[in-house]
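The other protein chains are all here in position, but one chain of the complex has been omitted.
Our next item is subunit A:
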Amino acid sequence: MGLPLMMERSSDNNNNNVVELSRVAVSDTHGEDSPYFAGWKAYDENPYDETHNPSGVIQMGLAENQVSFDLLETYLEKKNPEGSMWGSKGAPGFRENALFQDYHGLKTFRQAMASFMEQIRGGKARFDPDRIVLTAGATAANELLTFILADPNDALLVPTPYYPGFDRDLRWRTGVKIVPIHCDSSNHFQITPEALESAYQTARDANIRVRGVLITNPSNPLGATVQKKVLEDLLDFCVRKNIHLVSDEIYSGSVFHASEFTSVAEIVENIDDVSVKERVHIVYSLSKDLGLPGFRVGTIYSYNDHVVRTARRMSSFTLVSSQTQHMLASMLSDVEFTEKYIRINRERLRTRYETIVEGLKKAGIECLKGNAGLFCWMNLGFLLEKKTKEGELQLWDVILKELKLNISPGSSCHCSEFGWFRVCFANMSENTLEIALKRIHEFMDRRRRF
């Protein structure tokens, strides 16, 4: 009988063990072990290719816009004699680009972004280039804003279903929590004042301080714009609770009919009271509307001077290369091009959407009535034996393994109703979309027979 060994854990681990990593490094808040990402792995291992691998997995879980690539290609080739657009010749030339690392960002580029954002909103709101803070993508913009608006253990209210990446982007390094605002199909998943109040109360009951509401408009994964009345209610709610309102509008240029989109900027446009305006912040990026996710261009537009100043300084951690800014400044200021691009892009997305929704309807599958984005919100609830998360994931697994389609289950978007799936349609050719629909038809046929 001996005394138990007392392992003395000295304050700096003086026993030559493996060196420690931080909580951030070992945390799984990055969420990459979830089904949302597991599907991607399956795709990586067996990717569909029209010629070389026609029975491979079709990636319908990535919201990427390739439908208007040809417009960009033509523009870049034509309007780019001797690479002048890239800044290799002439002034402002390479030298300025190479040395420029000011976190204010190139003025010409900010002006171009402001102008582009105004165009998308049909001129219904004005954007001041000095309120634009550049970040390396919208992911960085959302994280940056979260750092600025909330302290660790505070919360942001986010309506469900929401983009799965938010769990990581808003929470991982920031230590901030997400409290869901539950929405359901009874009213097309719109945010109601009751749902807002309930989410707020849930946070308060758990002694969590709410710092803001973050919405995506148009919504991901719903593929639908937020109604003007809802936006007004939201702002009203934020004013009453004295919290912030962040509107992630990265799909604003992907609304099929421009008139159906109301930006929070339009609501704020008519307000003079600074104490109301200064709680509103908009996130935008060129990844979806312009189909340039590889460029890593995002922006925070804030009506709050303090937030603009702070965000600018913090953007040192996520600057857009001056070369990229320079390249895009001339493209985005070319109003003739952008007007044409926006218009054609909308039409093509609308056509795609109609194709997929019609195709699904013929297979007996309904979708939420959408009007924007690169995806549709499909309802397979009727196929579930049990309307539970497990039931949904089982169905998702079948679709992945049997149909070889990677789509995103609603549970990964925190949807409170089971059986909904997000299906992306803009990251593939029309042929591929047809193949995907064919697979779904065949699956539904098989099911009907049994």
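The rule is simple: contacts are C-beta pairs under 8 Å (C-beta built on N, C-alpha and C of every residue); 3 or more make two chains touch, one makes a residue touch a chain; residues count from 1.
Convention: contacts and distances are computed from a predicted model.
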item	value
Protein that the absent chain corresponds to, by UniProt name, given "Exosome complex component RRP46", "Aminotransferase class I/classII large domain-containing protein", "COMM domain-containing protein 1" or "BPL/LPL catalytic domain-containing protein"	"Aminotransferase class I/classII large domain-containing protein"
Full-complex contact with the absent chain, from A:51, A:186, A:259 or A:316	A:316
Residue among A:121, A:182 or A:279 touching the omitted chain	A:279
Residues from subunit A at the interface with the omitted partner, ascending	11-26, 30, 32, 62, 64, 66, 69, 72-73, 76-77, 80, 82-83, 86-89, 93-101, 136-137, 139-140, 143, 147-152, 154, 168-169, 172-173, 204, 211, 232, 235-236, 239-244, 267, 271, 273, 275-276, 278-279, 291-297, 304, 306-307, 309-310, 313-314, 316-324, 327
